[in-house]
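Every protein chain of the complex appears in place save one, which is left out.
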Amino acid sequence: MARTSAEVEQELARLEVETPSWGYGDSGTRFATFPQAGRPRDAFERIDDAAEVHRLTAAAPAVALHFPWDRVEDLGSLRRHAESRGLRIGAVNPNLFQAAEYKLGSVANPDPAVRARAVAHLLECVEIATELGSTAQSLWLADGTNYAGQDDLRARRERLLESLTEVYAALPPGQELLLEYKPFEPAFYATDLADWGSALLCCQKLGEKAAVLVDFGHHLLGANIEQIVAILAAEGRLGGFHFNNRKYADDDLIVGSVNPFELFSVFVELGTDLPRLTIDQAHNVEAKIEAMTLSVVNIQEAFAKALLVDREALAAAQAEGDVLGAHEVLLEAFRADVRELCARVREAAGGAADPVAALRESGYVERIVRERGAAAPVSAGWNA
Amino acid sequence: MARTSAEVEQELARLEVETPSWGYGDSGTRFATFPQAGRPRDAFERIDDAAEVHRLTAAAPAVALHFPWDRVEDLGSLRRHAESRGLRIGAVNPNLFQAAEYKLGSVANPDPAVRARAVAHLLECVEIATELGSTAQSLWLADGTNYAGQDDLRARRERLLESLTEVYAALPPGQELLLEYKPFEPAFYATDLADWGSALLCCQKLGEKAAVLVDFGHHLLGANIEQIVAILAAEGRLGGFHFNNRKYADDDLIVGSVNPFELFSVFVELGTDLPRLTIDQAHNVEAKIEAMTLSVVNIQEAFAKALLVDREALAAAQAEGDVLGAHEVLLEAFRADVRELCARVREAAGGAADPVAALRESGYVERIVRERGAAAPVSAGWNA
Amino acid sequence: MARTSAEVEQELARLEVETPSWGYGDSGTRFATFPQAGRPRDAFERIDDAAEVHRLTAAAPAVALHFPWDRVEDLGSLRRHAESRGLRIGAVNPNLFQAAEYKLGSVANPDPAVRARAVAHLLECVEIATELGSTAQSLWLADGTNYAGQDDLRARRERLLESLTEVYAALPPGQELLLEYKPFEPAFYATDLADWGSALLCCQKLGEKAAVLVDFGHHLLGANIEQIVAILAAEGRLGGFHFNNRKYADDDLIVGSVNPFELFSVFVELGTDLPRLTIDQAHNVEAKIEAMTLSVVNIQEAFAKALLVDREALAAAQAEGDVLGAHEVLLEAFRADVRELCARVREAAGGAADPVAALRESGYVERIVRERGAAAPVSAGWNA
Partner (left out) sequence: MARTSAEVEQELARLEVETPSWGYGDSGTRFATFPQAGRPRDAFERIDDAAEVHRLTAAAPAVALHFPWDRVEDLGSLRRHAESRGLRIGAVNPNLFQAAEYKLGSVANPDPAVRARAVAHLLECVEIATELGSTAQSLWLADGTNYAGQDDLRARRERLLESLTEVYAALPPGQELLLEYKPFEPAFYATDLADWGSALLCCQKLGEKAAVLVDFGHHLLGANIEQIVAILAAEGRLGGFHFNNRKYADDDLIVGSVNPFELFSVFVELGTDLPRLTIDQAHNVEAKIEAMTLSVVNIQEAFAKALLVDREALAAAQAEGDVLGAHEVLLEAFRADVRELCARVREAAGGAADPVAALRESGYVERIVRERGAAAPVSAGWNA
């Protein structure tokens, strides 16, 4: 029996997505970064933009931060600013890829001094998270090599694990360590945490507070993401998601813009036991706040459709080996138009019926362009 | 310091490759299987062909078998036949993909009766291996689904593990269980053991006699196979290889024919601590015995080049972060012409200096065509 | 301004899909073909199944045939049988991959005798098409090589072109030559017509009656199919489609089952000027007639959504460089639930409101199982 409409709305209302502070800043490719007018000038303004997305969608109550990009003098004031905007601080994301020292890696670098620096930054981020009330370190390692032979692959893993063990030991109660994997870029021969198996092995060795973070764009073409989700969830090691979409590599496009059926399938696999859900995108050519708003809407709609799946009918068809009958149960839910359902849930929570239209009508973007200016100095992000 | 020539030859002489009985029979794609004249008519003749490859290369002393394709009335006679040809029986490969019952899977099938049949076949293969003196079950599972929703991904894994647990318990001392993974084909949505992480997780749950088998063609494009080898070896779970090469999918071409540098890199990673090495190829359009002979030669040459790597120079360059210096140590070994070195080692062990030329001159193929006939009924293999 | 509902229904009613006779027979992978009960025993019964799909969907009035698989003694009776079932004969598909002679290729084979045989078969198919009232030769070439050096790539193309020139010259008025491309399988090194550029070059040399056929599964991962469609259409060389869907390689799954948004995007690109649309799938594990019915429904829904796109709003947003505004025009149409719309159009044309449900209720499958039997000898298809 499928859920009643009321049950669907109730579950849908519980959806919470973290938006990333760095998603409001300028981003680009190695070829160019195109600055956008009205870009936030500091972490406070990035939180303002995140608050606007939450105001519109009623489903983005947390903002993930990135250090040192979001460094401020007084973390307490940043936390209070977020709270005053109706937000909480989401995961803290350390940066171990930008400094010149990290050319050959951070926590897996052959040079112990560089590893020490990396560990120190991670430990600093643990403290930052504590001050901000954040419950997670979300760690993406760019560590890897570009050429066969460049470094010893096993030694790198040992160093990586040794470094993380030190950080893990420093985690206070209530903080977890999320480990992200990625097959390539910026490393083009061997990335030290290249796939979910690699990340899971590390988590097993670290302890129960370590879990794997799945980024949609961090897979080789063809990988079945919902199956990876299923395995990690069954192991109790699914720490969360970085939502985005890609057609080719780690394109960091708007979630749901390439294959919305895949996004739906991931939510079908998750059920209602949602882990931490975070958007991680690079809006290189499109309007950033609208892109973030649309992303949250796409996630809401995918989750809504997944909630419409008739689980009993699905289980029955599966048990009978009715291949198409089972598949059609999913299709039936996916074909539904959930725009009105989502609008109702958003409005009941104080959001907008049509968040993208509401944003366009609100004048918010025009106002920040006016206030922040078109030529604001680049202050954060992938703005080199 | 690099190895001395004598040391290289000594290590190289220890190389042992298993050739697969099914590699001597007809194989094809879903579009056609082109029968070859002289194809062996039964398991005894397949062993004869394997013996010819060993005679020429002096490095293929074992033959992997596949059941029921290699079924005979008297296993003892088959074992004695192999021994009389100077061979031993390699891994035993059960077949869980061909029977009509397996349309929706074998050990993970939703129907308990099908799972029971699959387990029974696996248990039978354990006994077969014991009789044949084989030390390994080499298990490739075709289990998976073609459509989202077709079956419950978590339930399938539970069933799979439950089935394998029963088989694992029946393994006698001296028999190990090798688990192979593969991302797709014949399943086109979700394969139950799709990647090394998946297979490793199962092995961890089964016990210490379970290890992962890496097939070169069973990866999504881009996967770094030598890194997977490094991780599995470090975990003590690298059970062996299925050698072949591919450009696109699971093409099952001759090992080393697409990217010999990748094959070399895998041997660099392995060092001299070699696991079970088996060829698993489908010679659809090329002469089968020559293809197998060339495959063993390609493996010998790759291993020989890997033995030439100056490990001290490599470690020194790696420690200094000398990216190109380290890479060039590998290049230096790869550029060497090892044909004479390999010829010496083969001849010292009773093989041919140039195995492919020797095969062509031997008249072996002409003889089997004469004896076995061109129109021999298809008796095994992917000969549908 | 978007189309009115009446305009959408009118256009949607014009949709015509060819279903393939071979899609009703048994198919499989190189590992196994699982026979299905009730499988048609000859071309007449395959046409019966195609007629059932058309009865349900009111959008599948043609059936594509494959020779020699659909060979009958009297082509006239086959044509009349189709017409009596309300169908016409779609494209004729020659078979140049199954005979033993074609091991090293057909029209590009190094052996002139083999090329002559291939050309003779193609010329025979031209005559068959004439007798059947078919307007197209739909040619997929499996020609290619498995190893570097195996054959001269340029010479192969010259032979291929020479062979096709002979066939092209024999085309009667009203018959066109569709050339299909595919990157790999069964050839695993170099396929002679590997991509659309390759096929288009041949068509340019052959003449105006030659056009490119796009099969969804015949692309390397990542290829943008709707862009290829756009280019070929602009060149006047888009001959038609083979619909299916894939996640990995040429998986031949049900169209729309992996990425329905991509299917929609292709229809957005096509507009209302539809070329020949044919389904080409292999229903290895699912019920075949239901699979074909669902496929037609998926195509109808994708086309319906594409018809809902507000072209004026789209053009306006594009002209302004409003990246997200333009994208959202597409999203708006894709999110619509078009099940009722499609049901209305089908019912108006004599089809079923819900074709899959109607098929399940009709008893058709039970009847053919009874009549044709479960153990019918394999008579056609990839049934090895």
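As written, the chain order gives the labels A, B and C, with residue 1 at the start of each chain.
Heads up, the rule we're going with is that a contact is a pair of C-beta atoms (placed from the backbone, for glycine too) under 8 Å apart; a residue touches a chain by one contact, two chains touch by 3 or more.
Since the model is a prediction, treat every value here as computed from it, not as a measurement.
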- Message: Using the touch definition from the top, which of A:A6, A:A32 or A:A113 touches the missing chain?
- Response: A:A32
- Note on the structure: Of the candidates B:E73, B:D273 or B:D337, the residue in contact with the absent chain is B:D337
- Message: Which candidate, C:A120, C:A315 or C:A374, sits in contact with the chain we can't see?
- Response: C:A315
- Which one touches the absent chain: A:Y24, A:F67, A:Y102 or A:Y168? A:Y102
- Going by the touch rule given at the top, which residues of chain A touch the chain that is not shown? 27-35, 97-100, 102-104, 142, 146-148, 183-186, 188-189, 221, 246-249, 251, 253-254, 257-258, 282, 284-286, 382-384
- Using the touch rule from the top, list residues of chain B that touch the missing partner. 221-222, 224, 247-248, 257-262, 285-287, 290-291, 294, 301, 323-324, 327-328, 334-339, 356
- Which residue numbers on chain C touch the omitted chain? 104, 110-111, 145-155, 157, 183-184, 189-190, 194-198, 200-201, 220-224, 226-227, 230-231, 233-235, 261, 265, 268-269, 314-315, 318-319, 321, 323-324, 326-330
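FYI, only the chains that are shown with their structure count from here on.
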- Same vs different contact residues, chain A with chain C, by half of numbers used: same
- Query: Which chain A residues touch at least two other chains?
  - Reply: 221-222, 224, 261, 323-324, 327-328
